[in-house]
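Omission of a single protein chain aside, the complex is shown with its protein chains in their original locations.
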Amino acid sequence: MDVQFAKIEGRSVSYWVTVGLLAAATLAGFIATLIMNNHGLYLSGMTNRVPWGLQISMAIFYIGLSAGSLVVSGLYGVFGKMEYKPFARIAAYLAMLFLIAGLLSIFTDQGRIDRVFTKPFTFVNPTSMFSINPALYSGHIMICVLYLWALFKEKGTLTKITSLVVVLWAIGTHTGTGAIFGFVPRELYNSALLPPSFVAAALSSGAALMILVIVGLSRATQRHLDDELIIWMGRRLLSIFIVVTFYVLLIENAHRAYLAYSHEAGLFFLFGGTHSFMFWVGLIFIGCVVPAVLLFIKKTGTSVPWTVFASVLVVVGVLFERFLIVIPGLIHPPELFPGWEIADAVIWEGVVNYAISPLEILQTMGVIGAIGFAFVVGLKVMPLAPTEARVLPAK
Amino acid sequence: MKRSTVLTEKNRGTWATVFVGLILLPVVLSILKPLWAAEPEVFLEPADERWEACLKDPEYMRYRHMDLLKEARADVLRDGLKGGITLAGCGDCHQNRDLFCDRCHVKASVSLDCWGCHYYLTAGELEELEQHEGGGQ
Partner (left out) sequence: MDRRDFLKRSGAAVAGASGVLSLPVLSSCTAEETEVASNLRGTKWGMVIDLNRCREDCTECMDACRQENNVAYHGDRRWDVHWIRKATLHPKDESAGLEEKEVLLMCNQCDNPPCAQVCPVQATYKRLDGIVVVDHHRCIGCRYCMIACPYNARFFNWKENPDWPNKGYPRRSHGVAESCHFCSHLLDGGGRPACVEACERSGARALVFGDLNDPESEVSQLVAAGGAKRIREDFGTRPKVYYLGL
């Protein structure tokens, strides 16, 4: 019944190369942030019409990923599925790291990074989602730490309580993150369905990424992993999350395109440019339809390589979904004078473009490098990974 | 797996002491600093009796000027009260920013973030400006 956890050896060349690459990426992101902070954010691709870009999209992507990790962790803690105990620690650790990654992305995107660590805590605006969310995020990280501690010390009751709290708290965190966009008077943002759709996409991307991490880790460390565990996650969790995501997206867009009030904006989102291509191909086809079909068909759904492939597609699809939450709502102009078109003058008044700048990509790489580094080093210094994962643990 | 030889059960206390000591070092140093460092000289310029017409006595200004400035900032920004203290007002008497502000601030390494936005020049910048204007004529 006992699940054994062990640190990884971490002496191979490939391990040190991975650590080195991640550290280099972190350094690159740090330098990029430093340059941008000293010279101004004009070095990013953002403009006065598109004030949020890649960094915020990535931030909500990371924050979403942490949800799915917690759900996998909660399978053992909340729902008592003992065969998922081997992954509880790794999932909780990743959930914490992804939340930190989200916060890092937001921090590095601010105009005045020097004030980020003081002002938001000294002057709180209770009506601002950006003010409520830090409390949710920091609480989330703290509960994750407590939960990890309970898991490490094998404290049964505390694990049950904290895992329940952390799953509920995670739903709050993700609702709050969705509300950053949903509660804003812009035609493509303003939607009560945005928080739920954010939670749904978060669950699918997080579960998909956990599948990738678990399979990848067991292959890299050559530890035993029963195929049944992955297939159950794919067919019973991921497939349902994908369907729910698809359903919420469908309703959201149908509602927007149907109402005369937002008809034009809704059509712009669906058929208005590059982002529409991302929506139909990247999100709907690659992110929802293909993986759902792969997982529901018995032949592919019961094979680990196909499940892994479907998971990759879901992660990519949700990455597009996050980008599509942030950008189209900004490049589409607000309709200030219904029935009138505003010609471009001193600023671009119509539909604008957003081009990602190299420094933004470096910043994103830096955030990924930082949490990847923390994850890989964490595997070596803490007993996070199971020695083996079987459906029926050997007694 | 091989056990670490640097950090063992036995020397754990020593390492903890070193760690805590390193953290507390700046605090201890700053408390003990008056033992070897001289009190920074406060330079109020111009050094005549005009400070009475100004705000508060030099002793108060030395230690509490930031409170006055913050209060004044809140008054102007939040309450729209005009005619109080302004940075430009300081510059009316204390014309050299480098003597009046920067000298102590550099010494105490308390960095200021005012001069990018508020107009108050150092002596060097003033000279440069005068030269520039003189050259233009």
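We call the chains A and B, going by the order they appear; numbering starts again at 1 in every chain.
Everything below uses one rule, namely that a residue touches a chain if its C-beta (ideal position, glycine included) is under 8 Å from a C-beta of that chain, and two chains touch if they have at least 3 such contacts.
These figures come from a predicted structure and were not determined experimentally.
Colleague: What are the shown chains that the omitted chain is in contact with?
Modeller: A, B
Colleague: Which listed residue (A:Lys7, A:Lys160 or A:Arg186) would be found touching the missing chain in the intact complex?
Modeller: Checking the options A:Lys7, A:Lys160 or A:Arg186, the one contacting the hidden chain is A:Arg186.
Colleague: Would you mind spotting which of A:Tyr15, A:Phe30 or A:Trp52 touches the chain that isn't drawn?
Modeller: Answer from the full complex: A:Trp52 touches the omitted chain.
Colleague: Please pick, from A:Trp16, A:Phe130 or A:Trp280, the residue that touches the omitted chain in the full complex.
Modeller: A:Phe130
Colleague: Could you list which residues of subunit B touch the chain missing from the display?
Modeller: Those residues of subunit B that touch the unshown chain are 73-82, 88, 113, 116-119.
Colleague: Across the whole complex, list the residues on subunit A that are touched by the chain not included here.
Modeller: Counting only subunit A, the missing chain is touched by 37, 39-42, 46-49, 51-52, 106, 109-112, 115-116, 119-132, 134-135, 138, 180, 184-186, 189, 330, 333-343, 345-349.
Note that in this section only the chains that are shown with their structure count from here on.
Colleague: Roughly how far is subunit A from subunit B, centre to centre by C-alpha average, rounded to an integer in Å?
Modeller: Centres of subunit A and subunit B (C-alpha means) sit 42 Å apart.
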